[in-house]
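What follows is part of the complex, with its chains left where they were.
Naming follows writing order (A and B), and every chain is counted from residue 1.
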Amino acid sequence: MTRSDGRAADQLRPVTIERGWSEQAEGSALISFGRTKVLCTASFTNGVPRWLTGKGKGWVTAEYAMLPRSTNDRMDRESVKGKIGGRTHEISRLIGRSLRAVIDTKALGENTIVIDCDVLQADGGTRTAAITGAYVALVDAVEWGRSQGFIGKNAKALIDSVSAVSVGIIDGEPLLDLAYVEDVRAETDMNVVVTGRGLFVEVQGTAEGAPFDRRELDALLDLAVGGAADLSRLQAEALA
Amino acid sequence: MTRSDGRAADQLRPVTIERGWSEQAEGSALISFGRTKVLCTASFTNGVPRWLTGKGKGWVTAEYAMLPRSTNDRMDRESVKGKIGGRTHEISRLIGRSLRAVIDTKALGENTIVIDCDVLQADGGTRTAAITGAYVALVDAVEWGRSQGFIGKNAKALIDSVSAVSVGIIDGEPLLDLAYVEDVRAETDMNVVVTGRGLFVEVQGTAEGAPFDRRELDALLDLAVGGAADLSRLQAEALA
């Protein structure tokens, strides 16, 4: 099988990470996976929500959204509809959990970091690009907090890095980092969040068409771990 | 390690399925996984939403909700808050996808089945109990539709059965079907949706504490497949 853009089955789309794209946020990155572009900003606040106060722990959370014309057909704005859809909620929660997996909230201290991931252009893999870019923004926000004295000089608030990638099965073949045209054809679709050390934070596999067996699941996980290692390297380069 | 209720690591809690609990729905089941109780009702309507009309296909969808005092502490009602939370959305979508995985929408014909899963009492595993009970309600709704002539006499609308179970790692040990007290302690938590034939529909694993490695993932999947086989047998008995 040849992929629409000629990539190998285990090859990522071209990835770019523009660190510090936003001049006002404490951390930011404009990340692209092929035509998918996500602006990730990290907002640092000294202090935590009331329910966490006095526990000596910090808080990291995330919000995901798509611009109305990030997609091929214009979608209605969730602000205009007056409510947030299930998919948006689900992805926001996924990003937050993924980032918290590499944060030591004790070392972070009583500080809050909110990561906003806004999809400027969508061509498949928006949630995985968001997680991957959010990590870069998060690192800079933590360093900003340290530079201001809100985080201890030697506090190891980040205990690992984290990135994410989609994998799927099309016509029986496992493929890495699906573009939108591939995503709609996939029988099985999986998003995998992996730390820099190669451990799993999230594994979310869904049979869109026929259910999948254990052997297919294994092949997808292998692909994902490989792709995540590439992303981890690209994050390190951006942060160098 | 001994579990709080003395179960073996690979043992389900006592499961009961009261088929036809609701006298007014086309299909229904009151299912319990230990103290967790979920009322599942299936509502059959001839016809499909406008966006599907004329395609010769049916539609199955689901809504999940918790009664305010199904939990240990009373929660505010989502109807009073005026919006549905992310977790509710996420689980409703999961149940719907799980059921659609075993439905042949062509054979179903232009009919709609809405499954409501309302948690009357929650003690961990509400989403997996909901999926398992929803399948029983779905079977009866399909048969009701057939008895009314809305579904062809020999149309094989259901192509497999489906059930779900949670698994998790506590103190390094993989355990099946977590009760609430176990769930809050789990380092890794996974919900697995499996068909009667043993294929995967959904695999959703999350590191609540430390990230997990491939060996742990494999152990959890083994446990889940075993538990789902037990549930599949109990569904068959309830439907006999």
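Before moving on, here are some points about what is shown:
Methods note: a residue touches a chain if its C-beta (ideal position, glycine included) is under 8 Å from a C-beta of that chain, and two chains touch if they have at least 3 such contacts.
Because the structure is a prediction, the values reported are computed rather than measured.
This structure file shows 2 copies of a single chain, while the whole complex it describes contains 6 copies.
Basically, only the chains that are shown with their structure count from here on.
Averaging Cα coordinates per chain places chain A and chain B 28 Å apart.
On the chain A side of its complex with chain B, the touching residues are 83-87, 89-90, 92-93, 97, 101, 160, 190, 195, 197, 199-207, 210-214, 217, 221.
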